[in-house]
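For this view, one protein chain was removed and the others were kept in their places.
Here is chain A:
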Amino acid sequence: SSHEYKLNFKKSKEACLIYIQDALLQKQWKRAAEFLTCYVESLEKDYSREHIGPSEMIWRIGTEILWHHSQSNMKEFNCFMEQMKTLGVKRYLKVCLEHVFHLLCNGQIDEAYQNLSLAESWRFGEQTAIQDKEMKLIQAYRGLLDYYSWSKQKNILLEHGEDGFSDLAVEQEMHSYFRKAAVNLKEIIKIPGVWDIFVKCYVDLLEFYGDHNEARQVLNEYAYNSKFPANPNAHVYLYQFLKRQGESKKSLISALKILHDIVPSHELMIDFNTMLQKSKKRKKRRLGLEVIFAALDYAGWKENAKAWSCLARQVKQIVISEKHLDWIKQEWNSRKDWWPAFHFSRYLAKRNWQENKNLSYEKALVAGILLGKDCKYFKYVSHQGCKAQLKRFRMLKKFVNRHNPVYLRISG
């Protein structure tokens, strides 16, 4: 009966799929390919109501096999992709996009561009929300490729410009690339998302043509629009733009302050701290201390000699001037129960001394001031340093011994 036939067919189809899956997961590409040729039959009688139908399965499995199969080549891959595009109307754009990605990764930029243009002109009935998103991406990637062409033309022009020779045709071509790129890039970065490369390219275009206001607006939007995710790069791009524009220290600091609030462990915090330390305002210097303490809370900064030297410098300054010891005290209060074990254990003293003398010097200074001269870390490092006859460490020992009362005031 037909029902039984359907059932048997379904069973053998499932079994075949399991074999394919097994082969793929064990990287047996040839075996998987053989099974896939059998599985193609399932297209004929497609009874499935699952959201991934056989045509999508064949696309996915086939692509994976062709990526890895020792005898596959680009031509065959393209051929397969073309077939897959016609197989499932709903997934046309998705397949196109993936095809383009593969071409791009293999350096076939021109073919990718052609494919993008083709896909862009595709229309079929009413677009679903997903298809709409995919179409926007296709346009954006085309814009990106246009941008690369633009920048290529720009480089040619700049080289030629040095020779004092300007080519009008090249310039015009460049401008047309700019227009095409700008239109598409502008579209996608309006939609909430992570669009780092698109934003960077678009801002580059705008800056070249001197549209700084538009660029600033785009970057502000990307960084501060609450519909977008809290992407640290958005703030970094804005900061870099402001720096390029030669903006005032104040605006740079305020941009970094926001970055500090969302990502206290960002690597720009060292720049931020140096900037703040140099400031004449007490409040800013205070913020600098906070920033560097906060950064060193994170495991990723544990062995960052630069950060430790920033902290050591500022702490040393404060101790010498004997002003604002309360700043240190306040920062230390919330950390004194776990920093000793986290940063200043004897084990770490040994390891840091072996691996990075510089780091252990800076850390020992901080440890000596915060925990006194009897702290394990300081004792070990200064002992080793004196044993190794390093002048720096002898000075360090003297300094800490002289300022030992500070420790009592901080911890008290």
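Definition applied: contacts are C-beta pairs under 8 Å (C-beta built on N, C-alpha and C of every residue); 3 or more make two chains touch, one makes a residue touch a chain; residues count from 1.
Throughout what follows, contacts and distances are computed from a predicted model.
Novice: Can you match the unshown chain of the complex to its UniProt protein name from these: "TAF1C polymerase", "Ubiquilin-4", "Sorting nexin-7-like" or "TruB pseudouridine synthase family member 2"?
Specialist: The correct option from "TAF1C polymerase", "Ubiquilin-4", "Sorting nexin-7-like" or "TruB pseudouridine synthase family member 2" is "TAF1C polymerase", the UniProt name of the unshown chain.
Novice: In the whole complex, not just what's shown, which of A:Ser72, A:Asn233 or A:Thr274 touches the removed chain?
Specialist: That would be A:Asn233, which touches the missing chain.
Novice: Which residue from A:Tyr92, A:Tyr177, A:Trp195 or A:Tyr239 sits in contact with the chain not drawn here?
Specialist: Answer from the full complex: A:Trp195 touches the omitted chain.
Novice: Out of A:Leu17, A:Leu87, A:Val170 or A:Leu390, which residue would touch the omitted chain in the full complex?
Specialist: Spelled out, the listed residue whose C-beta touches the missing chain is A:Leu17.
Novice: With the missing chain put back, which residues of chain A would touch it? List them for me.
Specialist: 17, 20-22, 24-28, 30-31, 50-52, 57, 59-64, 67-68, 70, 98, 101-102, 104-105, 107, 109, 133, 137, 140, 148, 152, 155, 191-198, 200, 227-233, 236, 263, 265-267, 297-300, 334, 338, 341-342, 345, 347-348
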